[in-house]
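The complex appears here without one of its protein chains, the remainder shown in place.
Presenting chain A:
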Amino acid sequence: MTDFQWPWEYSFPPFFTLQPHEETRQQQLKVWTDLFLKYLKHTNKFAVSIGDQNSPLFHNESLKRRLSPELIVAILGELERSGHASPLDKRRQEWQVYWYTLEEYGNLVYDWIQETGQTNSICTLYEIAAGENTTHLDFHGVDEAVLLNALRLLEEKGKCELIEMDGSHGVKFF
């Protein structure tokens, strides 16, 4: 894995303090949300725990700056608004973060199904997320929990049906 390319802001100390000036704060949060998504994609992660203070994402060791929990929540809140994250617990300590929004994921998967003519057939979630046929696609390697949420969204639109089999899920596209 190549080294992650940190943006220049990562080595700018005020970047780690939530700015009171409105415009500055918006810009700051925008850079942070981008950074979160890029970093998580880079490290192939879909979950963020606020308690995990030692992640380089939260902690710039050479700068001796750390994201405060409040700022992390603000960033995740921003991600939630754009549909890229959702809290996993009520205390909002554990978060699911997606590189694409759930809708985008759903569309990506549906497009692929249609292209490959798999409508009306049943596939497992594993096939979609980690199967050999999807390695070249953007949703390859997606977290199964995230995929499940994306497919539920598709189900609501009537484009597929989720089937539960022995604790694992299957899906039938229409």
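Keep this in mind: a residue touches a chain if its C-beta (ideal position, glycine included) is under 8 Å from a C-beta of that chain, and two chains touch if they have at least 3 such contacts; residues count from 1.
Operating definition for what follows: contacts and distances are computed from a predicted model.
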Pick, from "Vacuolar protein-sorting-associated protein 36", "HemK methyltransferase family member 2", "MMS19 nucleotide excision repair protein" or "Trafficking protein particle complex subunit", the protein name that UniProt gives for the chain of this complex that is not shown. "Vacuolar protein-sorting-associated protein 36"
Those residues of chain A which, in the complete complex, touch the missing chain: 8-9, 12-17, 19-21, 23-24, 27-28, 31, 64-65
